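Of the protein chains in this complex, all but one are displayed in their positions.
Then we have chain A:
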Amino acid sequence: MVEKTVIVNLRSGLLARPAALFVQEANRFSSDIFVEKDGKSVNAKSIMGIMSLAIAHGQEVIIKADGSDAEQAVARLGEMITKEE
């Protein structure tokens, strides 16, 4: 299990479109990936799950992955939401 805590830097948070991109990216990995916010953990491959967290700018989330490409998944997804746009 690879785990990384990141701060969301996307200026307007994870809105519908960025969330869809995020989920699309997550689906490229074969690992099981989860995003956790305030103790609530959802499947990163599920758009509804990600949107239900309503992740805003500046909030802290934990990305967890378990599987053969877990390292890359956590690094890539972490990068996606920490970059400013």
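The criterion applied here is as follows: contacts are C-beta pairs under 8 Å (C-beta built on N, C-alpha and C of every residue); 3 or more make two chains touch, one makes a residue touch a chain; residues count from 1.
Here is the rule we use: contacts and distances are computed from a predicted model.
*Asks:* Given the choices "HPr kinase/phosphorylase", "Oxidoreductase molybdopterin-binding domain-containing protein", "Cytochrome ubiquinol oxidase subunit I" or "Chemotaxis protein CheW", state the protein name listed in UniProt for the chain not shown.
*Replies:* Going by its UniProt entry, the chain not pictured is "HPr kinase/phosphorylase".
*Asks:* Which chain A residues would touch the chain omitted from the figure, given the whole complex?
*Replies:* Per the touch rule, chain A residues meeting the hidden chain are 16, 27, 39-43, 45-49, 51-52, 54.
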